[in-house]
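Heads up, one of the protein chains got dropped from this complex, but the rest are sitting where they should.
Here is chain A:
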Amino acid sequence: MPTTLFDKIWAAHEVAPGLLYVDLHLVHEVTSPQAFDGLRMAGRRVRRPDRTLATADHNTPTDGTPVAARIKDELSRIQVQTLEKNCEEFGVPVYSLGSERQGIVHVIGPNLGVTQPGMTIVCGDSHTATHGAFGSLAFGIGTSEVEHVLATQTLVQKKPKSMLIRYEGELGFGVTAKDLILHTIGQMGTDGATGYVVEFAGPVIEGLSMEGRMTICNMTIEGGGRAGMIAPDDTTFEFVKGRPAAPQGADFDEAVKQWRTLRTDEGAEFDKVIVIDASRISPQVTWGTAPDMVTDVASAVPQPQSEGHERALHYMGLEAGTPIEQITLDRVFIGSCTNSRIGDLRAAAEVVKGRKVAPTVSAMVVPGSQEVKAQAEAEGLDEIFRAAGFDWRVAGCSMCLGMNPDTLSPGERCASTSNRNFEGRQGRGGRTHLVSPQMAAAAAIEGRFVDIRTWS
């Protein structure tokens, strides 16, 4: 019987019916402390420290604070120090504050090469779906499941339904993976994929870089999806090749041979199929307080269709009918596990090069990991951003979630490359507009949104 990519990975990992083996468990400071404490209370150990990797990202300041002990906020300091202590006690490798490999958990996994095709990957974080870009099954779990995986390397799971989203046609000039996924969420709503594992396919997806593919899978959760995935191909193998944890030499060739079998068979059935014409998608800007409240940059803030929309417009301080290009900004944030990889920074730098951030805007770039930061600096991207007036920061989740010192003040309006525009997500009263790195960069220069396709 023809099967889907998802079916294949699921079947290969079922230890017993409903018990799924986990190949890689990523851990961070916020959702792990009670899980480790639970192990301690029950006298258990971590079953596979060699399949577990930890980093500190959510709480870490991005001002270059060198070690956990120097974090000013008490709660953050305690969480990061607790992570370090737990990892030491249980033998789990950890890249904490000060490590040159520290960074957002969904950036360091792929960059170290621990994220590989065909794996099952979990983390106590909803954006774990990011890793599905490599043709793996990756999803977020809760704290008691973190404890379960630490102790058993398995997860009790019911098999979700499967969905295929296929993009026809080609992406227009200036339109990115971020626009593709924002548009898709706008079409299906924030619960359109609830209960599904989504496979993204079509020529547009095949033409995307790994960075673009990660952006797409990362935001699957914003459409309610359990996981997003993309079949691995030469682009994937090229990306993995040579990374520290990737198989080397003949082992790599052997692995690729096996990875090539990770495809949905001709004629395999999905529970649901959606087809989207990619050629009609424009650069996207969210106008409300959920990722599906999104529209084309060349259009206007829409008329409210519900009480929820009215509330959103009120919170955002926007009037229906205002052209998107007339919305002015106070802040610009380029970062987060959605768009903080080297490819994202290169794309933004290209827009910024030789220009200046508008005097009314305060703009920041936060590389996804210390390795991305180092690479960007080696390429001179930091110079381009600094010369334009951007603040160049140290790696972390930063202003994606307002859990560390990087936050919006009440009423501040921000063009952000992150993934959630919920009320207060970037700081109490903050107003978030989700966009691509290029659109964020151009908005920083002009002090308002501009259509990247016609802007010069």
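Things worth noting here:
Methods note: a contact is a pair of C-beta atoms (placed from the backbone, for glycine too) under 8 Å apart; a residue touches a chain by one contact, two chains touch by 3 or more; residues count from 1.
Methods note: contacts and distances are computed from a predicted model.
Per the UniProt record, the chain missing from the shown structure is "3-isopropylmalate dehydratase small subunit", taken from the list "Tryptophan synthase alpha chain", "NADH-quinone oxidoreductase subunit M", "3-isopropylmalate dehydratase small subunit" or "Sulfate adenylyltransferase subunit 2". Although one chain is not drawn, the whole complex shows that of A:Pro244, A:Pro323 or A:Gly380 it is A:Pro244 that touches it.
Checked against the full complex, the candidates A:Ala68, A:Leu97 or A:Val114 give a single residue touching the omitted chain, namely A:Val114.
Although one chain is not drawn, the whole complex shows that of A:Gly142, A:Gly308 or A:Gly380 it is A:Gly142 that touches it.
Mapped onto chain A, contacts with the missing chain fall at residues 12, 15-16, 19, 21, 24, 33-34, 37-38, 41-42, 44, 49-53, 75, 78-79, 82, 91, 93, 101, 112-114, 116, 142-144, 147-148, 151-154, 156, 244-247, 251, 255.
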